[in-house]
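Following this message is one structure expressed as structure tokens.
Coming up: chain A.
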Amino acid sequence: MKKVAVKLGIDSEDLASCVSCGLCLPHCPTYRVTQEESASPRGRIALMRQAESTGLIDQTFVDFMDACIQCRGCETACPAGVPFGSMMETTREALTQQTSYQSWWRRWGYRVLGCPNILTIGSRALAVLQRLKLLPSKLALPKIPLMQAPLVPSGEDVWLFTGCVMDVWMRDTHRATQRVIEAAGAGVRFPDKKAACCGALHVHAGLGEEARRLARRTMSAFPGDAPILVDSAGCGAQMKEYGHLLNTSDAHKFSQRVLDVHEWLVNHLDELPAAHANPPRIAIQDPCHLRHVQQAHDPVRVVLARYADPVILDDEGLCCGAGGAYSALYPDTAAAVRERKIESINRAQVHEVASANPGCLLHLQAGGVRVRHPLEIVDDLMRKDI
Partner candidate 1 sequence: MVPPSADKPLLDDLQTLLGDRARAEDFELGLYGKDGSVLEGRPAIVCLPINSEEVRCIVNICGDHKRPFIARGSGTGLSGGAVPVGDPVVIATAKMNRIIEVDLDNRIAWVEPGVLNLDLSTQLKGLGFHFAPDPSSQQVCSIGGNVANNSGGPHCLAYGVTSAHVAAIEVVLPDGSITVLGDLTAEPSGYDLRGLFIGSEGTMGVATKIAVRLTQNPPEVRTLLLDFSDVRDGAAAVSAIIAQGLIPAALEMMDHRAIEVVEAFVNAGYPTEADAVLLVELDGLAGGVENGVEVVRRVAEAHHVGEVRLAADEAERALLWKGRKNAFGAVARIKPDYYLHDTVVPRGKLVEVLEKVYRIADAHNLIAINVFHAGDGNLHPILAYDSREPGVLERVHAAGRAIITASIEAGGVLSGEHGIGLEKRDYMGMLFTEHDMATQDLVREAFDPEGLANPLKILPSGSRCSDSFGQHVPEGAWV
Partner candidate 2 sequence: MNPQHFIEEPILRFASDVGSVGPVTVVGGQTQWEVGGLPFPGSREVRAPAGIWSHEPEEMTVRCGAGTSIGDLNEKCAQFGQMVPFDLNSEATVGGVLAVGRSGFRRLRYGPIRDLVLQIRHVDHSGQIVTSGGPTVKNVSGYDLCRLLVGSLGKLGCIAEVTLRCLPIPETTLWLRGAGDPFEIYNQLYRPSSVLWNGKQVWVCLEGVKSDVESQAALLDFEEVDSPPNFPTQGRMSLEPKALRGLAGNSTDWIAEIGVGVVHCGESQTPAPLSNTNKVLMNELERRLDPSGRLNPGRQLVAT
């Protein structure tokens, strides 16, 4: 196979920090469904080492790197604290810059995420096609809204980040989030179009330049000091890493202001309406970027527990397979990973599942799981009692 020269540029301390103990393997979704070393964090690090030491890669290397979901479950499992996520991001950025790793159509797709007007128009077109039943059902898209009423601000206590696809497809989730925040006594403010996309998917794809551009643009949409609440785990994780991404004092300061909305809510629980009897059993699917990156999965439990009986899944936070764009690029692997999650959900014997990340939510829905955002569930239960 043809080899090409590449310099990945991974920090040598980071590369050396993996001792190959293998404790990450069972926590890696792609290893779990393939049982192949090349689809494990330990294997991927060994491949990175091989590439760094020889300075050469081939297509198998690129394929192995591309097949990682970047859930970062391995980081939580790693006793040595290997920063796998940033090593993978560095690798992908090097591949993007030095090889033809990301095809033109993939680049174009990521580009659109940062353009709200094109996104809205495209989404409306999809919605029309969907209603005319002209979309293949295997795409497993949710019901896309044709028209959406704008979000109405209610004060200036906190910002609520709205994002790209989530805002055009799932704006009702934002409305539910807004109602819960308001019930906790705070007024909500929304950013303008500059905050159209956080850039998470771009970082994952190795489009570092584009990601940094989106990060700077997003930051400019949130003047003042008010906390910036995020109801999408993937976006929140990315915005918390702007400091690391841009390495400016503004970016660090900005990241400090970012909170997953549940992290904010746990400190305002007492202001929420009282709980009612017979809480329903709800299983919580921890989005990877909430559990492994933000380590803020516990607040979801606490918030939900005020109104429901939360059930913790028995798979130790294994990824559901969504992975941002992953489920579209690797539908078979993503579905196989989801199958494990569904088995765990079935063992939990619950009526409904809560997931605090739009990507996971859509992916699980496509697999036939009854799932909503935790704050949609809270909003419902909270109002039922009033």
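With respect to how the candidates were assembled, all candidates are chains of the complex that A comes from, given by their letters.
For this structure, a couple of remarks:
Following the convention adopted for this analysis, a residue touches a chain if its C-beta (ideal position, glycine included) is under 8 Å from a C-beta of that chain, and two chains touch if they have at least 3 such contacts; residues count from 1.
Here the structure is a predicted model, which is why all the values come from computation and not from measurement.
Evaluated over the candidates 1 or 2, chain A touches in this complex the candidate numbered 1. Chain A makes touch with candidate 1 in their complex at residues 1, 13, 16-23, 25-26, 35-38, 42-43, 46-47, 50, 57-58, 60-61, 64, 78-82, 314.
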